[in-house]
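All protein chains but one are shown in place.
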Amino acid sequence: MTAYTDKIRQIASKLLTEGKVDMVIGFRKGSIPMMNQPLFIKTPGEAQELIWDSHCALNLANYVTNRKEKIGIVAKGCDSRNLVTHIIENKITREQLHIIGVPCTGMVDRHKVSAMIEAEITAIEESGDSIKISGNGFSKELKKTEVLQENCAGCTHRNPVIYDELVGELVPEQSGVDPYASVREVESMSPEEKWNYFEDLISNCIRCYACRNACPLCYCPTCFVDESRPQWVGKSQDPTDVRTFHLLRAYHCAGRCSDCGACERACPMGIKVREFTKKLNKDCLELYGWEAGLTVDARPALDTFKADDPQDFIK
Amino acid sequence: MSEREPKILSFLCTWCSYGAADLAGVSRMEYPPNIRVIRIPCTGRMSPKFILAGLRQGADAVWVSG
Partner (left out) sequence: MKNLLEHTGIEPGRLHFSWISSAESTKFVDVVKKITEEVKALAETKKYVKTSTQG
């Protein structure tokens, strides 16, 4: 991982020195463990602040929407797919981007780690596949594979799909993983059970919209939750309103979501908000053979019409 | 009323189904009175919001027809 850090710093400072880009977007160490912050640098001197480790799970594609300058951006597999989506949706041009691709082996789930330890975690170090967490009077070693984010554990696109240069060798893609296992589980339930499952899932939601803000797809000038004339979604904690919010958020991501897990990571209540979007991802794949953000040359599933599109649902 | 009369919220496209409904009326055909029609300029105007808003406000079912 430190090799990645060195390489990212080197590339970033070279890009800025040569004037190839106006800004580089990457990560710097957060003020608390497991929470790295996005960093925007404009001079080569600042490149020393950039880092890379297993806590860079924020999706940096979020920050390039409608930018006018040339940007160097650090991108994992999922981030690069969101960059592709941005390019397809004309939110930025390919020429504006210099993508520093990072082959990724998954990000650590901060909710999982905090759930394992009762005390406050003050430091976290990693070397290879093991992670050492320590705090006041304790330290514990964990295997990284045990605490991976769920979307990373089931990820089949770890390598960036587009990039201008790479910071390391491409990593082997995982095979034999089933990203949609939990969706299948819910699918086998009766309507009543499904209803209760989701009722339970979102019962903790405090409507903070952190999932929306963390999502690179959510860039509408006025979000539907803020619209008041007409008001489509009530602003209360009423279960109906909460569910409406989650359903509509998921529909907005249909055929665009790269399952980067930023929403779930951002959730302060630890709600598995990906349960909604994942179902739509699965449908897109099964019905239209579409996975978001794999190529800039194809139009997304909901943007095209083919004569053989499934239409059984129409009477 | 012996049988429950459900309310079916119907979004009909001006050019297609709304025309068909009009024709059905002109031809004096009989059909169940359970539908509540909202005419939309085109089915392309539909949004998931409308369906959810309908269900939320107590419609028993929603029908979208192009």
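In order of appearance the chains are A and B, and numbering begins at 1 in each one.
The rule we apply is simple: a residue touches a chain if its C-beta (ideal position, glycine included) is under 8 Å from a C-beta of that chain, and two chains touch if they have at least 3 such contacts.
It should be emphasised that the depicted structure is a prediction, and the values quoted were computed from it without experimental measurement.
Participant: Who does the absent chain touch among those shown?
Facilitator: Over the full assembly, the chain not pictured touches A, B.
Participant: Touching the left-out chain: which of A:19, A:128, A:176 or A:191?
Facilitator: Spelled out, the listed residue whose C-beta touches the missing chain is A:191.
Participant: Which of these, A:234, A:270 or A:300, touches the one chain of the complex that we don't see?
Facilitator: Within the whole complex, the residue contacting the unshown chain is A:234.
Participant: Tell me where the left-out chain touches subunit A, residue by residue.
Facilitator: Counting only subunit A, the missing chain is touched by 183, 186-187, 191-199, 234-236, 238, 240-241, 243, 247, 250-251, 276, 279-280, 283, 313-315.
Participant: I need the residue numbers on subunit B that touch the omitted chain, in ascending order.
Facilitator: Residues touching the hidden chain, for subunit B, are 3-4, 6, 8, 15-24, 27, 29-32, 34-35, 48, 51-52, 55-66.
Just so it is clear, only the chains that are shown with their structure count from here on.
Participant: Starting from the mean Cα coordinates of subunit A and subunit B, work out the distance between those two points in Å.
Facilitator: Between these chains, centre-to-centre, one finds 39 Å.
Participant: Can you check the complex and tell me which residues of subunit A touch subunit B?
Facilitator: Interface residues on subunit A, with respect to subunit B: 224, 232, 240, 244, 247-248, 251.
Participant: Under the touch definition given earlier, write down the residues of subunit B that touch subunit A in their complex.
Facilitator: Counting only subunit B, the residues touching subunit A are 48-49, 52-53, 56.
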